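A single protein chain has been omitted; all remaining protein chains appear in their positions.
A, B and C label the chains in the order they appear, each numbered from 1.
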């Protein structure tokens, strides 16, 4: 046995003779990550583990560890690629705290994760041991140096002869380790091997039978090796699944949600972390009569979506911060001409190129206030991956009913997080009705707003008698007077007020009154509610409130706030510097936290 | 005499025999406008009247009446072109209320102004009378119809045989009426004829002596005609000018201010109402070593300005709302790379194409919050035409000192308004020092912020030892960790806090405490302060406060607000619909007025 | 879009309406007297009547500029959008609704300056529509600023000492873009030629780019004097596959046969050499059209949900 037990151990594990060779830790939850050089397949290993875990009835949240480069040099701290899986006995709603169990394919990627503070101080680490005696001396000494750095920690490092083992089955261990690791983890977490095999078959469905067989062989090898050599297993209770579930990431949910909403045109320009939604859609949209148009830039993507909406069914455009910036002018136009449009902004770190693969919620103010001129519109934020699906149906409906722009603020956390959720009960009524192309009744004119609701009829090309020219030029459309402008401004704002009046006040999570109310929106919901649970368990009087609409706000907030002594917001963005002596006035002041540490990669 | 006195008269004018043929009204102020088809020169007439008035020591505010089309059809209500001049015995700071005296070259353009509500109910109107007996019957009947519409009002309409008179001097009266009218107005307002002749000479300095002579002849003709035929004159006291003054519009002031600030590159793309600043500059900038670059679009204009700033002296870009929208992404970059940059936004009505020639202050929120990502920067607003000059000097200095973006919010009101102000005492210290190209001291690195101030040194190409790559990619510049991002976010925000700490609290206009405080910013200052004066004269307890900085805010506001029972803001933009039931929370709520009526054209 | 095509087709077949020119006329245009935009509008209305296009299935998309006010003066559907962005909007319309007849009207600044990127890509997409660029060599609406097509040394408000660069040649540039399928040039002051060119563009299957030389008496009158006064400065390119106008032979003596399938000849003829050439430079209907490569099945909401359910199965736990 080549495993070398470290002197430091995270947990006391009995290994006296006579007792079972391993201890089973019964835990409510556990977080594991697999990290390798990119191209070694750690991501696939994590994905399969996540899927199997979901099928077994555990709560699970999977998130990718993405290196900054396409293919960073091997064995570099910044180059780690992989997956992080949080497994729970109850539903898991966020990526949680530090990682407790790490499988690392080399000590450098481990070092990268360590330096980012991503790992629990007492983490257990399963580390490929081939590097210690590597013929290349620089590698040997890098190994030694890393080991010294780890000695400052309480990690329990278990060296695993992954390559040695894999070479008994495959020639190139780079193409096999991941399934060997999957086997180890299956043993540790008591995963069902049949389910593992099913998922392997699904993952390699486009590959040959031979490849499937080899991967299963590696799986069994890892399982067997762990059984023989490891001294701990982890058991996390699961509830049997009683209702049909699906598992996917937030971008896939957005793509499928768009289909469910009956949208037929997605106009986009590639940008991380939004693009994968269009990869998913590009693959399947055709079957639904849909088109993914990759435009020459984000401006054109907005224009194409607006042109498509104008000519019939509501279209959408999807992007991230820099692309949202470029669409600004077109969004103002869409508000002015009251053109239904859905815009998905999958937020990343900003400003400018910023941190393209990292989560941030810093596009909020730009989404609400970014368009020059008075341009009232709707901003919504899904809070979960399930929401990412349903928000598209709602957004499309609001856009169409209120002839307005709906910006949907997703983020990198939702986009790359993978989670099971209740399978949507598909309803054909979600699909937009075909536009009415019947003749426009005599005498009906465009811009004849109902003064009470601010709503007016949209005429669609093809409708006899409806011919007119939409324009963002307030003057050439009606007249060049301030009374006209005042009225149309009122109408554009009023319909948003009407929308607001149809919304329900949000529900407080926790007690209805108390000392502290934590207010959030978007992908922080799971984390905030879990924090509230923990604090309440500690006896603190904390509740939380999650906003689904950022503009207009849901009604009743003032009343809810008044029931708590203090109200704070938690957002992943940077507010004014506390140094700042500013006082009073109308500027939004937000308390915020940067919370990118845990899964920073 | 062809003048036909109307039955309705605005003021009782004694015309008994024995007394003087005319009455002199002694007034503290009066507002006159000259309106014609475009191409008939009413604008020139108004400009000369404004300049003469300023030279005589009166307060004056001149503003253009601009038709929506380049060359609208003659005699159309929407086609009126001209100038509006408000004359006072004290300084005049805004365009005031309705017009009291109108000179109209035809009844249709008068109708246009009337329908916009631009005229006082008891206005006196001097109207060209050629149309009444025009050979074209449709014109005759249009005249009759218009006259009927005017009968609903209390206007005093005096018909003037302008064309008939002018034909005694020129062949084409379209090219002479404006100077005839200038003569009439010179008589009415007791304007100095020598000054009028000087200004005519200046206005036609590129034309022949013959043209000058003919115009002076027309001036005298109009003066004489008025003297013989009119029954009223207006006398507005003036103070002799004791200090040197200049007169110009806000766009010219911005252009000359940019020169005074030592800026050497203006990058722009044409857009109303910003373009005229670049016309002015295009004419003179070369003499100062400057370049006006008309880029292919607003995005490129921003990029060119940033590239120029990067390579040395701070550059600026100038635009209006739709252009600001397009620059959004580059502004985020400039904040991220801490590149000094001045952006002038001459606001117009929005959103989208909106009302290109009309004033609005609706780009405020987009200017402050429009950039995706956390992008703290500076937003300032000149309140007067004089400010338009000086703000450029301040903006350049702040941009450079704090390595930040400064957005200057001017508007169509300032851009086209003409007003005399104290001649700037030019100071060579305003001019940016040439960038320091000496070697960077050993060991000094970019992004080495002073943690207290958030400031760091900018390395300029040409400096030996300073070679590095600026980047908007937070990861490729330092490292891809949340700690780095947190720190750099803090530094980018802190320097704005430091700037704020250097600002003075704004001064309250009126009493320091009271019932109501009116808060404004930008071009509304004159109007707000005049309103405060009037209300205080009526015994009301009202003061006002004008903000020069919108972000960061000047300090001490909370304390000032606390001294008043109520605080309201007055802005030219549309806030939420009052229908809206929203409550509480962090959204800025603004009380606003649309105030485009008075000079709407 | 999937729904209305068939029913509209049916409707078109049943349609017994006959349209006169007046049926396409909107409010009185607000261009300057003598502005060339008037002529283009007139020729367009003639085309619409000649082709009996249904007003309700015809869409004019424009940017911002004097020329871009075009749609307001027609009684069809219109989209007067953003400066420089007419082509993406038109692309969206045609991708969603291939049954509509789409015309795009742009100014020279609109198309070749702020809209240059879209111009390149719309040409490349080769979607079936007519794109008219009304080229007055100046920014009209914003009052006299240099445009990319302003001739070298011609002064404007932003370049008061004359434009610094030679004028961009939009025909040459479009001919350089891969997948360009129809490139023509005409002059609005020769109405029969203008009409014939619009007609050829309308009948072309693909993206038909027409540069129309357009007088702006307000700002660029001198630039069009030669072309107006001296017909010999103009050369007409004639061909059965291009444009042939009976009756112009006398006024325009310079006529040259040019086969629009010859891209090399087209590029040579497009070059600046003192002559103004009018006609179809290039035309090729065999090139791929972006919207056709994406044929969409028509499916109902129920079918959609059934197929979506299949997709969800792939994600099932």
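Methods note: a residue touches a chain if its C-beta (ideal position, glycine included) is under 8 Å from a C-beta of that chain, and two chains touch if they have at least 3 such contacts.
From a predicted model like this one, the values you see are computed outputs, not experimental measurements.
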Where does the absent chain touch, in terms of which shown chains it meets?
A, B, C
Of B:463, B:486, B:501 or B:541, which one is in contact with the hidden chain?
B:463
Among listed residues A:235, A:294, A:401 or A:541, the absent chain is touched only by A:294
Determine which one of B:46, B:96, B:112 or B:262 touches the chain that has been left out.
B:262
Among B:426, B:451 or B:540, the residue in touch with the chain that has been omitted
B:426
Tell me which residue among B:101, B:271 or B:295 touches the hidden chain in the full complex.
B:295
When the complex is taken as a whole, what residues of chain B touch the one chain not shown?
51, 54-55, 241, 244-248, 252, 256, 259-260, 262, 264-265, 267, 284, 286-291, 293, 295-297, 299-313, 315, 329-330, 333, 420, 423-424, 426-429, 431, 434-435, 437, 459, 461-473, 476
Interface with the undisplayed chain - residues on chain C:
112-118, 120-121, 124-126, 148, 152, 164-169, 172-179, 264, 267-268, 272, 288, 290, 293-294
Positions on chain A where the hidden chain makes contact:
68-73, 268-272, 275, 278-279, 282-283, 292, 294, 296-298, 322, 352-353
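Quick note on the criterion: only the chains that are shown with their structure count from here on.
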Rounded to the nearest whole Å, what is the centre-to-centre distance of chain B and chain C, using the mean of the C-alpha atoms as each centre?
38
Quick one: report the Å distance separating chain A from chain C, using the average Cα coordinate of each chain.
43
Within chain A, the set of residues that touch 2 or more other chains is 329, 333, 471-473, 476
Provide the list of chain C residues touching at least two other chains, using ranges where the numbers run on.
64, 82
